[in-house]
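Handing you this structure, nothing more for now.
One protein chain omitted, others in place.
Showing chain A:
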């Protein structure tokens, strides 16, 4: 009995709010009158303008913790000490002789790779390196030979001509 009442009420609703679906035009003139068909119109901005943020409970992106450098640690507080020792101290002591943080064969040395390697070979040939580190020694000599040929055959040597 209740299904009768239900179906009756549904029919009454449909009569009250009929759903209209236009499938096709009856006349060509009606189609033309409607105008050109508009498809894929408009733009939907995919940016959240409201609501909660996404991933607020999940794992956050990793950011390193900011650790400021101590500007007054001993190394930084006394940086540059004794650089003027030949002016304000004994005139015989040059600042290159107290560059203790630099390897001894590199104190006061400036040059390109070839010049540095030549100096390295000159100094290390007197020690144990050729015997104890044969591969490294061989690589050093190979590199020096290669650079000699490269710099003399493939690059300009001497002073510029103009």
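Methods note: contacts are C-beta pairs under 8 Å (C-beta built on N, C-alpha and C of every residue); 3 or more make two chains touch, one makes a residue touch a chain; residues count from 1.
Following the convention adopted for this analysis, contacts and distances are computed from a predicted model.
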Key: Name of the absent chain as recorded in UniProt (options "CTF8 protein", "Large ribosomal subunit protein uL4m", "Protein EARLY HEADING DATE 2" or "hydroxymethylglutaryl-CoA lyase")   = "Large ribosomal subunit protein uL4m"
Note = Logged for chain A, residues touching the omitted partner chain are 68, 70-74, 77-97, 99, 101-103, 106, 108-111, 113, 116, 139, 142-143, 146
